[in-house]
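The structure appears below as structure tokens.
All protein chains but one are shown at their positions in the complex.
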Amino acid sequence: MIDFGYTLNPSSRINLDNFDRNKFEKLSKSEPDVLLCIGCGSCTASCTAGKYTDTSLRKAILSILDCNEKAAVDFAASCLLCGKCTLVCPRSINTRNLLLSITKIYGKKQ
Amino acid sequence: MIYEGKKKIWSEYQKDIPDDHYFYARSCIRQMFFTASEQAFLEITRKLMGKDIFETEHHTTCGGIAYHCDAIPQETSMTIIARQFALMKKYGYENFVCSCITSFGLYNETLETWRRFPEVEAKVKEDLWESCHLEFAKPKFLAHTCDLIYKYRERIASMAKYRLVNVKTGRPLRVVEHIGCHYSKMFPSKGFGGAEYPYVLVGMVESWGGEIIDYPERRHCCGFGFRQYFIQSDRGYSLANTYKKFESMEPYEPDMIITNCPGCTYFMDRWQYVIAETQGKTYGGKGHGIPVLTYEEVAGLVLGYDPWDLGLQTHQVGSEPLLDKMGIKYDPAKKYLGVNGKFIGEPEKSPC
Amino acid sequence: MKDRIIGGYDNFVLPFMAGVIFLGAYLLIGFVRILYNIPSGDRKKLLISLITPKTILKNIRDIICDCLIHVKIFKRKALLGYMHASIAFGWFMLILLGHIEVALFVPERNGILYYPVFYRYFVAEQHHTIRGGFFFFLMDFFLLMVLSGITLAIIKRFRSIIFGMKRTTKPSLADRIGLYALWSIFPLRLLAEGFTAGISGGGFLTNSIHYVFASFFGNDLNILPTWWAYSIALGLFFFAMPFSRYMHIVTETVLILFRNAGLKVTKPRKGFAEAEIYSCPGCGLCIDACPMNVLKKNVKYSSVYFIRFLRRHNTRKINEIAQKCLMCGKCSSICPVSIDSCGIRQAQRETITNILPYDYGFLKKPGLYPVPQPDCSTDPGKEKVLYFAGCMTHLTPAIIKAMTGIFDAAGTDYYFADENGGLCCGRPLMLAGKTRAAREVIEANTKMIMDSGCNTMILNCPICLKIFREEYSLKGIRILHHSEYIEELIQKKRINVKKNNMSYVYHDPCELGRGCGIYEPPRNIIKMLGELKKAGKERKESICCGGSLGSITLNYHDRNKITEDSLDSLIINNPENIVTACPLCYKTFGNMAEIPVMDLAQAVNKNIIKNKQI
Partner (left out) sequence: MKHANKNIVIIGGGPCGMEAAYRLKNEGMNVILVEKGPSLGGHLACWDRLFPESIKADDLLDILKNNISDVNCFLNTEIIKMNLRNDAYDIELSNGITVLARAVLFATGFDIFPAEKKEEYGYGIYNKVITNKDLEQYFKTGKDERIPANPKNIGFIHCVGSRDEKIGNRQCSKVCCATAVKQACEIKERFPDANVYSFYMDLRMFGRHYEDLYYKAQHECGVRFIRGRVSEISENKEGKLIVKAEDTLMGKPIKITMDLVVLMAGMKNSEAGIKTAGQLAVLRDDDGFFNSEDSFYNLEKSAYRGIFFAGTCLGPKTIPETINEARSAVLSIKEYVESFAND
């Protein structure tokens, strides 16, 4: 192999063909509200932890749907479960259980 | 794939260009790397077809690469282009044909800018006079050299010595056609067949007996991308683009790639080697790579020119397997012999 | 008085003896297991409590009050209390008197387990003995008492509403066996003693039975079969006991000892929790208490069923119920046995959520929480207030405005800790069972509070209050709910409020009332503002607003039903305003109430008399 001083950049593209439907069905059984997100971003805007770090339920849900489970857990892992997002969600998503379920189903146990 | 649907689209994108009397402008890249292609164009049009294609040593680059790299402003490139057109007028031509897709795109862009913003045209006119003392002119017809070959495709087919057919199996060769982005993506109506399913190369391949492959990433850029290539730290993106294309076409087992753009020929050819070196992946049968040819080279092969006269030895990917498939005779010993049998040097063998 | 049967034995005692031995062995093993599973520190506490005179007295009092008399149930509903007390106390007295009789009349049979139980069979009585007559009367009296209780129990099975219960527990199989055995024990005893009364003598009840039956049957052939039946019923009951709700008869006393020793739930299924689980009498009072049960489908999540599944080790169900609960604590507060089922739930949640990944690396970032440099120049005794609004309050700016208004009116020197947003208190994490994560948050908050140099911390969110009081160690800092602080301000005349002619109803937030025991300060304040009306259910029976952070899985629509139910209870006496003292209750009610809802701070701030000097 020759070092050209550059190499092939990895693709940033989401390949939805890799979507793990079984796992997602497990999640939607654990918290059916996951299906209701309309991506408005209220949760992220109100997030207590979000002031300090990249916490976002919206992005966590999207990351799961976009086959990036690791990112989903990262977006959920800094959640303090304070529940503000539950109050601001226009779709009344049970956000806390959703966040817990995401870490439960997609995260590694500590 | 519904072929009739495509035909319908093709019928909607047919442009009207004359088939003779052109002022010819060369391509910076092609005259460096694929010199024989431009020569083949002149040979075919002038000698075989008997057309009047005029060329002058006074013409220059269009400035496209510098423009697309943000190295020069649009005003500069427009003035350069105005000078080219002025030369055309000066030598008594009103049709302009260029060998480069980047130029073709930029000429179109410039003409469209002038059409929409007459004050810009007036300014350029002034600048041209101030700098060159040349009379401003706009071509009546603007064409790319592939448009002309496309126009002559049936005549070439009638004179053909070889066809794009595998002589051993009798099957048409599977050909990937790659159109330079600036041919019709900016102005779909300026290209034969429009932007989605450009017909210009498809028409040639069909006339000469080949079979077109429609692979998912056919629209994708070859990866040149100007800044992506010229800035070394971004070169990985350029490479990734090409890689994506090859990954997409690989399952169709293409026998060759035909392109109409200088950059595309260069990058689809050279990057195959870099992909092999960095990713350990080679395409084409037996890891030979997929030969990437210009349309003039393909026309030349079909017409029976000697492959080495067409400059196929200057390609990174060897064209011998393709020549064998087409049943073209060639002398391997003469591959690296230039004009008057002078040795032009030989690439190092890859250590692996 | 003398032994009627030579050798003092008959085969019919076998079922009873088998039952007693089985039960005894089961209890012994269970007790040792529980002792083994409680932390060693707790064991030491228990030992000390058992030799401390004060706790001994408390233990005796609690056992009599709770286990025998069932004072708590009496307080709720006298008839229900009587039902429980008559059976428990009556039976206890029958056993006690049986032993006294054995000790007095046939002391040589002391220590034979079955003797006091089947005393009438084994001991022939001289009818004219006054001493005997006295016991005959007592025995019959208590038997009658038990029988009356049993009769009520049977009625309750079919018409529970008479006893103030809308819903009762659905008995399990073991419960049914125990239940029918229990129902039959005493009538059978009555029959057995009645048949035997001709030989052994009897009191007003047994003798009467004897006369009635003698005129029918005229022989003694029924004596032995009825004693057999009585013994079998007892044996069956004892066998069923460990698997049924009747286990509480024994376990409850152990639980009282544990609780008075200051033990708490650490593991969901072991140690103290196990004592609690087996102490559940399955009475079902928690079913009506549970705010979730406004929807019938939620009845299955009641504490009594939670405990039943815990006994059965049905992890799936246990987890489901543990995560559904609002953790409002109402079931525990009305539980006759005071089982801390929320504690068990929280411990169960820990088993699910404490292992989940989390990343609070951001807590370590420098400058996370800017605090003012403590001002050392001023008098150290001077009040320095730190106001911590909490996450929820940031969604209710009206409360913040009212709080700062009150502070300004009182001239309080305060620092608003999370004015630009702060950390969560950690209580929601605790409630969700993420205790490890909660500790990290507590640590970060503690540092901030200690750095601020305050000596008083004011919270208007009871959720925060509970964890700050229970889990934080903030030495030298008074932690006050705003209701307590405002009451203090008024008492000290630092602020003056005017009384208006409005009427108010006060909603006890779960975390403030049942959680922190604060019931009076808000009421005292409201009384100074206007008329305080009563709610349908209040104080420790207050119905959760439905917004609780306690529940993990309860969805919005089910929560709404709870909110409606809670509001119905609040407006029963047509108040003009609803006052609460929790931002979450305020927000939850605010969305649905038809009359104005306000936080205590808002109510006060609106009626504050501004300083006339200005």
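Order as written gives the chain letters A, B and C; numbering starts at 1 within each chain.
Just so we're on the same page, contacts are C-beta pairs under 8 Å (C-beta built on N, C-alpha and C of every residue); 3 or more make two chains touch, one makes a residue touch a chain.
Owing to the predicted nature of the structure, the values given are computational and were not obtained by experimental measurement.
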Could you list, sorted by label, every displayed chain in contact with the chain left out? A, B
Out of B:G194, B:G223, B:G263 or B:G289, which touches the unshown chain? B:G194
Residue by residue, what part of chain A touches the chain that was omitted? 12-17, 19, 21, 28, 32, 35-39, 58-59, 62-63, 65-66
Need a quick check: the contact residues on chain B for the chain that isn't drawn. 1-2, 5-6, 8-9, 194-197, 214-219, 251-252
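Convention: only the chains that are shown with their structure count from here on.
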Averaging C-alpha coordinates per chain, one finds the centres of chain B and chain C separated by a number of Å equal to 85
Separation of chain A from chain C, taking each centre as the mean of its C-alpha atoms, in whole Å: 39
Separation of chain A from chain B, taking each centre as the mean of its C-alpha atoms, in whole Å: 46
Quick one: in the complex, what on chain C touches chain A? 323, 352-353, 355-363, 365, 368, 391-392, 394-395, 421-424, 426, 428-429, 432, 434, 437, 441, 547, 549, 552-557, 584, 587
Along chain A, where are the residues that touch chain B in the complex? 1-2, 4-11
Enumerate the contact residues on chain B facing chain A in the complex. 232-233, 235-237, 239-240, 243-244, 274-275, 277-280
